[in-house]
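Note that one protein chain is taken out, while the other chains of the complex remain in position.
== chain A ==
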Amino acid sequence: MKRIIYLLLIAVSIIGCKSENKEESEKILTVYTHRHYESDQELFKRFEKESGIKLNIVNASADELIQKMSLEGKQSPADVLITVDAGRLYRAKSQDLLQPISSSLIDSIVPSYLKDEDGHWVGLTKRARVIAYSKENIDSTQLSTYEDLTSDKWKNEILVRSSSNIYNQSLLASIIANKGQENAENWAQGIVNNMARSPKGNDRDQVKAVANGVGNLAIVNTYYIGKLLNSEDEDELKAGNSVNIFFPNQETTGTHINVSGIGVAKYSPNKENAIQFIEFLLKEEAQNIFAGSNYEYPVNPNVEPSDILKQWGDFKEDKLSLNELGRNNKEAVIIFDKVGWK
């Protein structure tokens, strides 16, 4: 018994020290990220090779990472925080977890509406929340705005995922910011009334449901359609091919967009490496990878989106300050609960 205990203790200390020893001499950067796309792995490898900086990657949801950073306080090993939406970056900023970044390169690449006004965070890629409609049953002339989705003609037609999902929360937050709380609540209620089924599954599942005739309209993010169209799974391919994309609100506020973005942690131990990392991610090489393999819109204006995205054409973006998404996030969740959007 004793021997076993000793062995275990030794095992614990060996694995426990594993991370300690390595870090001493090397240049490192600790990345807290919510993104776990294949394209990111590729980018991280390239960055390590190019800069000689070793990356420690911590993957978890942005909410958990923010909670972790705030618990860790000054001792936090985090250098940068990457999220898949602007609302969470706003939350990190308002909890005083980020610091302003000053880099002329960053300033010159990223347009001002895609970054924080105080320079606490910057967008890496854009995604639009659009309407995917059935090619077979719907003509694009029938569609116009997000608001129009609440009209009676779309009864039992709308497919959308749960309100726990951040993309829906941000969409509603943008409506709160643009149209006021009361209109936003009416809108959410209208969508609930027109739902083809109670929300379930993810964005891809909504498109699959359209392909199978559960409803004719799905509210989804653009890059999921790109992924469906390039899937090796026959069903997914079929689902992707069964829909067209419609960019709503072209005549009014513009289509709701969000960013996947990055901020430097307030107590970052390797601030210079962090800025080097961000600059790397914004340059053409990295932006091309974001655009090419993950079907996101690059924030760097010199980089073209992927062919599929180009096919869908240019569209007018809602240039609402992305901080508004964070500011109105909680209100959005409360409205979702009130109107029974599961």
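The rule we apply is simple: a contact is a pair of C-beta atoms (placed from the backbone, for glycine too) under 8 Å apart; a residue touches a chain by one contact, two chains touch by 3 or more; residues count from 1.
Keep this in mind: contacts and distances are computed from a predicted model.
**Q** UniProt name of the unshown chain, from "Ni/Fe-hydrogenase 1 B-type cytochrome subunit", "Paraquat-inducible protein A", "Iron ABC transporter permease" or "GntR family transcriptional regulator"?
**A** "Iron ABC transporter permease"
**Q** From the listed residues A:63, A:148 or A:304, report the one that touches the chain absent from this view.
**A** Looking across A:63, A:148 or A:304, the contact with the absent chain belongs to A:63.
**Q** Who touches the missing chain here, A:106, A:308 or A:333?
**A** Checking the options A:106, A:308 or A:333, the one contacting the hidden chain is A:333.
**Q** May I ask which residue of A:183, A:212, A:241 or A:311 touches the chain that does not appear here?
**A** From the options A:183, A:212, A:241 or A:311, the contact with the absent chain belongs to A:212.
**Q** For chain A, which residues touch the unseen chain?
**A** So the residues of chain A touching the missing chain come out as 1, 4-5, 8, 11-12, 15-16, 18-20, 22, 30, 36-38, 56-61, 63-64, 67-68, 71-73, 75, 77, 91, 162, 164, 166, 169, 197-204, 208-209, 211-212, 224, 227, 232-235, 329-330, 333-334, 337-338, 342.
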